[in-house]
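Here is the structure we will look at.
All protein chains but one are shown at their positions in the complex.
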Amino acid sequence: MNTFGQIFRLTTFGESHGQAIGGIIDGCPAGIKLDFEAIQFELNRRKPGQSKITTQRKESDCVEFLSGILEGVTTGAPIGFMIQNKNQKPKDYEHISDAFRPSHADYTYFKKYGLRDFRGGGRSSARETANWVVGGAVAKQILKAVQINAFVSSVGDLFLEKPYQSLDFSKIESNIVRCPDEQVAKKMIEKIKEIRKAGDTIGGTVTCVVQNVPTALGEPVFDKLHARLGQAMLSINTAKGFEFGSGFCGAKMKGSEHNDLFNPDGTTKTNLSGGIQGGISNGMDIYFRVAFKPVSTLMQNQQTINTQREVVEIQGKGRHDPCVVPRAVPIVEAMTAMVLADFVFLNRMFTN
Amino acid sequence: MNTFGQIFRLTTFGESHGQAIGGIIDGCPAGIKLDFEAIQFELNRRKPGQSKITTQRKESDCVEFLSGILEGVTTGAPIGFMIQNKNQKPKDYEHISDAFRPSHADYTYFKKYGLRDFRGGGRSSARETANWVVGGAVAKQILKAVQINAFVSSVGDLFLEKPYQSLDFSKIESNIVRCPDEQVAKKMIEKIKEIRKAGDTIGGTVTCVVQNVPTALGEPVFDKLHARLGQAMLSINTAKGFEFGSGFCGAKMKGSEHNDLFNPDGTTKTNLSGGIQGGISNGMDIYFRVAFKPVSTLMQNQQTINTQREVVEIQGKGRHDPCVVPRAVPIVEAMTAMVLADFVFLNRMFTN
Amino acid sequence: MNTFGQIFRLTTFGESHGQAIGGIIDGCPAGIKLDFEAIQFELNRRKPGQSKITTQRKESDCVEFLSGILEGVTTGAPIGFMIQNKNQKPKDYEHISDAFRPSHADYTYFKKYGLRDFRGGGRSSARETANWVVGGAVAKQILKAVQINAFVSSVGDLFLEKPYQSLDFSKIESNIVRCPDEQVAKKMIEKIKEIRKAGDTIGGTVTCVVQNVPTALGEPVFDKLHARLGQAMLSINTAKGFEFGSGFCGAKMKGSEHNDLFNPDGTTKTNLSGGIQGGISNGMDIYFRVAFKPVSTLMQNQQTINTQREVVEIQGKGRHDPCVVPRAVPIVEAMTAMVLADFVFLNRMFTN
Partner (left out) sequence: MNTFGQIFRLTTFGESHGQAIGGIIDGCPAGIKLDFEAIQFELNRRKPGQSKITTQRKESDCVEFLSGILEGVTTGAPIGFMIQNKNQKPKDYEHISDAFRPSHADYTYFKKYGLRDFRGGGRSSARETANWVVGGAVAKQILKAVQINAFVSSVGDLFLEKPYQSLDFSKIESNIVRCPDEQVAKKMIEKIKEIRKAGDTIGGTVTCVVQNVPTALGEPVFDKLHARLGQAMLSINTAKGFEFGSGFCGAKMKGSEHNDLFNPDGTTKTNLSGGIQGGISNGMDIYFRVAFKPVSTLMQNQQTINTQREVVEIQGKGRHDPCVVPRAVPIVEAMTAMVLADFVFLNRMFTN
């Protein structure tokens, strides 16, 4: 259950405030020369403390590879890796060791496992996603020709309204909120700063565009490409929704408006399908959007209950993100890359 | 890849215009007295030709069970079943045997498999979902105490605006569009009739509410309950989006508005979480919404290309749904039931 | 749990005395022109009533394909199939409907499922293996260049002592016991006839030789080629042991005797490894041997107990094999073919 993927598989372990997190990448072919800087670059995009609008927990998030690589080249053996937790402060959580934080997983984990790993949410912490970024960074190196670009498309009610075709993806990393439109980015950053000052948090959305996708990725029926992408995105902490192509807007349209007519070369004149038809990629851009709710940890006191079902008050303290979407960007890309790599291998199997 | 679920597993086969479709339900416990009428009732809700606003293909959709049942009771052996295709008309498709219908899976299947099973979309046809309804109907009988109610919440731009708590789910089956609000239902039916008259199609959404859910269903990290529900819903033909709880609206909110505060008994005062926290059910109602695009087959002529990349015109003929959502309702419920049954078994394993 | 294989997957259903048995072959590539006579030929080799030394139950064992095939060619969709039970006689079992037959699965199924599907062993019957033969016959057509030959290598204490290299595999089907040495075959047939006359049964072994195997099949560590072959063979009803290459004899040898030295072309001078090193095929012949115990159903009365734990006597009646090995030959080949096909696809995935 801690394994993602069918052929290109990531299995992970680790809690937010334990000694280390890590994972095993299985199914990576032999002979791939890994670019370790590129992997670390992705981790740096996700890491806490990277800017004023993220949590101030300081983690270097250095990944150590333990196996599966010989002289920088994959050997076909499973790739074990580990990220030490350097700045864990389980003590920050002692004051809530018995309380269920509202809208966190504390209560449901307690119901499921009969005990409380109070240290920063334990396994339910988004710290786990650092493992995913490692898996995704390796997957990206398998998918050399494919371009995966995610960016922040809304913070609260501030939306980036432009169609993705008019955006310059090279600008995504130019600002700390990871929105490729500088004007909108500025407003989003202001918004998040205000929210942080108020001890509050705010939701947002991330849009992802995948270009230069091979055709024929995805398996019919239950492993449709978009269904696996959806599962992947909804696995990200605080995700509440997923739509691809025309998405929820498509549900308001007529077929005569929505159909993507073909050009003679097999491309389509429009792309409301979002690059996927019948669960299989058609070679057009894949694009989708993911909704993230506001982070549940507030820098405000909240009433709640504890394991004895007593009403208690928890204080707003610790180190947390006021808005999750800037750091969600590399995670969305990583999960996308792992899904695509998996389907590349699944598809390759059945070529005669 | 034609298997759904991990423990309660449905594996399926069959094409729209082949001899039969069917499947194997694996992982159903022994000793369950099956209500065969209830199973057939679900199939009847999905079957074509059931009303004026669905396709006029006539299929009795009678399911035959071939194994796994002794004197009406499950034996623990796999349950094989079959639904004969009675009204298949592959000839209806001969005129397009070589053409790729716009926004259908014709092109992508051709790219993937190197051949065209032109007969009604073959495996990509929504006829496959009859198998899912059988699996779901069995799953529902395992989940006796749980209530799963799906309904049409929008057709085009006609929305059922009321909160689900104010609806009377017993009214869902009282009208052919499966909207529990009679006024809105009437308008939706009119809308679909108009659309059909114009030879066009229209999208819509289905909302599903699950009540009396046990706590602790769902597995952390990659098998979060909502991620699996999302994958299941996005597997349904023409689905374009999925959101649960506060969904895309939640992405606009602040944490101080969004957090669900606890009552002393462990229930929550609000339920923006949609009954799932950290991927695990908390016992509150689970609710989610699925977006369906308009059906791609129009009763209008359309220009397209064929396997030789020639531009051709395809005629609008055959028997098709002008709007998929009324028949999607039982499919949404079926997939929900299978996901929940699977998690019930997964959860049971680890109780000490 | 009723699914075999990871990529080339067979999922099955059906009981010995139910209406039909059948299965779904998933993961078969598109574009394979199936030879249906070859499939039926394999079924005929396994079917009951084929000779004087097998059970006299008469089944035509005609397989009907229901999907996944268009004009004789696989489409990439799952291949559903069904074999009707024509000569089921559940009444033959009424006299034991409550009794546990010694060394059958009656008692363990009752403990597991809490009920008794008494009709000929239900799911535990070797009738299920007809499904495997269908799966294997399709797999053989994928593995065109590979030759898989199984034969009876012992019946009771009658052994075929010659090394397989000296045998003429084309003689296997020339006699009803399926031993390629005519002299030994004659003795085996006599032996089985005697045993049958005495109302008794007898065990035996089947040897299988696979030639022209591609190198690099098998996955290290847990999916070693021989480990999967072993699991496959031990899945066959009444199997008690499996050895490959030097097998149990190899455990008596010294390394200096056992090592297979290389020829310059990568072949080896000896082949005690049995064509597999480190779980991966090296291109040499794969050979292995499977032990089958005597069938538990005797034509003699036996004392036993029933569900109420009363001592009862069961009569020796019904239609059963005096020795399972002649009919096990095609089953061993079928399982071998499915394992190899699965590994061919698994291996193909990771070629750069």
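Chains: A, B and C, in written order; residue numbering restarts at 1 for each.
Rule of thumb we're sticking to: a residue touches a chain if its C-beta (ideal position, glycine included) is under 8 Å from a C-beta of that chain, and two chains touch if they have at least 3 such contacts.
Given the structure is predicted, the values throughout are model-derived calculations rather than measurements.
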item	value
Residue among C:208, C:295 or C:337 that touches the chain left out of view	C:295
Of C:88, C:154, C:175 or C:336, the residue in touch with the unshown chain	C:154
In chain A, positions touching the absent partner	1-3, 9, 11-15, 18-24, 26-27, 30-31, 66-68, 70, 73, 75-80, 82, 109, 112-115, 117, 119, 122-123
Residue numbers in chain C that touch the chain omitted from display	1-4, 12, 100, 102-105, 107-109, 111-112, 114, 121, 123-124, 128, 154, 156-157, 195, 200-205, 215-216, 218-224, 226-228, 230-232, 234-235, 240-248, 250-266, 268, 272-274, 276-283, 291-298, 300, 302-305, 309-311, 346-347, 352
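To be clear about the criterion, only the chains that are shown with their structure count from here on.
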item	value
Chain A and chain C, separation of their C-alpha mean positions in angstrom	47
Centre-to-centre distance between chain B and chain A (centres being mean Cα positions), rounded to whole Å	27
Sites on chain B at which at least two other chains make contact	1-3, 12, 109, 112, 114, 123
